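Have a look at this one before I ask anything.
Only a single protein chain was left out; the remaining protein chains are all shown in position.
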Amino acid sequence: MGLEDLLPPFFATKLQTLLNWSRKNSLWPMPFGTACCAIELMSTLSSRYDLSRFGAEVLRFSPRQSDLLIVGGRVCVKMMPVLQKIYLQMPEPKWVVSMGACASCGGVFDTYTMIQGVDQFIPVDIYIPGCPPRPENVIDALQMLQEQIGSGKK
Amino acid sequence: MADLKATGLTSKGKIPTEPFGDRAISFEPEPGLGEGRMILNFGPQHPATHGTLRLSLELEGEIIVSAKPDIGFLHTGFEKLGENRNYNQFITVTDRMNYMSAMSNNVGFALAVEELLEIEVPPRAQAIRLIMAELSRISDHILCVGLQGMDLGAFSVMLWSFIQREKLYDVFELTSGGRLTTSYTRVGGLAYDLPDGIIPRIKAFLAKVPEIIDEVEYMLSHNRIFIDRTQGIGVLTKENAISYGVTGPMARAAGVDHDLRRDRPYMGYQNYDFDVPVKTEGDAYARYEVRVQEMRESLKILDQALDNLPSGPVNCLGGKVRLPGKDEVYTKMESLIHHFILSMPGHGLETPKGEIYHATESPNGELGWFLVGDGTSIPYRARVRPPSFYNYSAIRTMIEGKPLADIVSVLGSLNVIAGELDR
Partner (left out) sequence: MSEEKKDVESNDEKSSDFDIDPNPKQEWQTREKVMAEKVAERFELDAPVVFRGQYEFTVEASRIVQILRELKEDEEFAFNRLTDVTAVDYLKLEGYEERFAVLYFIYSYEHKTHLRLRVWVDEDDPRLPTVSGVFGAANWGEREVYDMFGLEFIGHPNLERILLPTNFGSFPLRKDYPLRGRGERDDFPRLRRGEKEDL
């Protein structure tokens, strides 16, 4: 249909750029939602905010199938080994979003059982503030992460 | 709904719903198979466990021989935190306990402290608290029904119910400033009065709710997959419900005719006209039906409450319990002193030495607070009687001897909120 005429005779790019471009637009999140943030995460995914507009709607509860770990909610001493196991089970490349105050720093729960920030024990790429963060914050964080993945920084 | 009516299938219409008959799957293990038992670890990271429940199952074929629930994956130390925060600070923490219906928790805790202090809030504050508690009941039940549908494959119901929940979030955000974690009550009143124009907005929302409940009911009550996977599944007998301390919609679905709002009224519930839906089947379907009915009853209460909302203050200013408003703090000396006394460490509310238990009917059941006052502004012990904890303790009686696939249906119908279960 003449499409060949529109395209340049050859199309050169770095393979890495192509990979990053495809990775950033097809993130498969694994929701590790435990508490209030999980409900806001559900809000983000459902009709009004609709995360699928940004190419990240394929939620997978299996860590083997996903590349974006969203830690939403409080993580306690009993849960931390589970979280570490899930992090290790995810295939490379993988990214971690720490959603909300509790996951990022313990939030209002400075108690004997709460992990004061999951970044002490697993690498985190993006932090989302808020208790719980609004869905707009989650979308903003996702776009920031996509930008970084696209530019090859992460 | 117009299309549904055109086909003669309104929400009350009849669709044949008998089970599959001969095609029903038999769970007799085939000879040669099913020998030897298998241990299956279910959760904590499983879509049906909502992230934080774990069950160690011993299976024979597909039948659960014994189940060992393991909880505590969201243990936050609320009760220890309660012994280190003053009464008003702790209200912020109660939001995070049952995040599906934060307003109910706020109200329950504030009422318990007021019982300890023996103060009564003005009628307007009571009515607003009641409105918020009932709105949060609707928001909890509508999502619970949606999630129950989602766990069994009816994904649209969850999306539909979330649209309504978003509208309720808007109402909560207008009143309290927060979508999910509201922290709206204070000891002795409310954080603020209702904003202008909120009542028409709530009314406009409520006018649409019956239609939405009809739609959800149409989607599920006539859905053969949903019916086959909930009717007769996860049966909780009345004896077990009483013995395990199960309360709320779960107990009412099992035939326990008890609702604190009717039987031990608080916050002025005795003035409203409503019914308490009770079923006797005790299965997952009955729990769904009770929740749907309860939403309709909440609507009745809300209509009456919104029509009869008294005017007047929303804070009791006698007894120096409530923080004075900022406009007064900046202009009046006494208010400034009052503000400092209430907020300085080592001062604050003067509680009597005594121990009280106060319970409210939260969307999940009896939410009780046991407070030990020691004369300071910090509770000596703040125990919460979480409905989900006791509701979930009966899980073994519901799933043992049943096929593995039932667990998903049963967990969806229990509405276990992990924050409340593990605290």
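Order as written gives the chain letters A and B; numbering starts at 1 within each chain.
In this text, a residue touches a chain if its C-beta (ideal position, glycine included) is under 8 Å from a C-beta of that chain, and two chains touch if they have at least 3 such contacts.
Everything numeric here is computed off the predicted structure, so don't read it as measured data.
Engineer: For the chain left out of this view, which of B:His46, B:His75 or B:Arg322 touches it?
Structural biologist: The one listed residue touching the chain not shown is B:His75.
Engineer: Of B:Phe205, B:Tyr285 or B:Tyr390, which residue touches the hidden chain?
Structural biologist: Counting the whole complex, the residue in contact with the absent chain is B:Tyr390.
Engineer: In the complete complex, which positions of chain A touch the hidden chain?
Structural biologist: Residue positions of chain A that touch the missing chain: 77-78, 80-81, 84, 87-89, 92, 110-116, 120-123.
Engineer: Provide the residue numbers of chain B that touch the chain removed from this figure.
Structural biologist: On the chain B side, contact with the omitted chain comes from 71-72, 75, 77, 79-81, 83-84, 115-116, 118, 123, 197, 199-200, 203-204, 240, 242-245, 256, 258, 263-266, 268, 270-271, 304, 306-311, 354-357, 359, 366, 368, 370, 372, 374, 380-381, 383, 385, 389-390, 393-394, 422-423.
FYI, only the chains that are shown with their structure count from here on.
Engineer: Under the definition above, what is the set of chain B residues touching chain A in their complex?
Structural biologist: Listed in rising order, the residues are 44-47, 50-52, 72-77, 80-81, 92-93, 95-96, 99-100, 158-159, 162-163, 165-166, 169, 179-181, 418-419, 422.
Engineer: Under the definition above, what is the set of chain A residues touching chain B in their complex?
Structural biologist: 31-36, 38-40, 42-43, 46-48, 61, 63, 73-74, 76, 78-79, 82, 86, 108-109, 111-114, 131-132, 134
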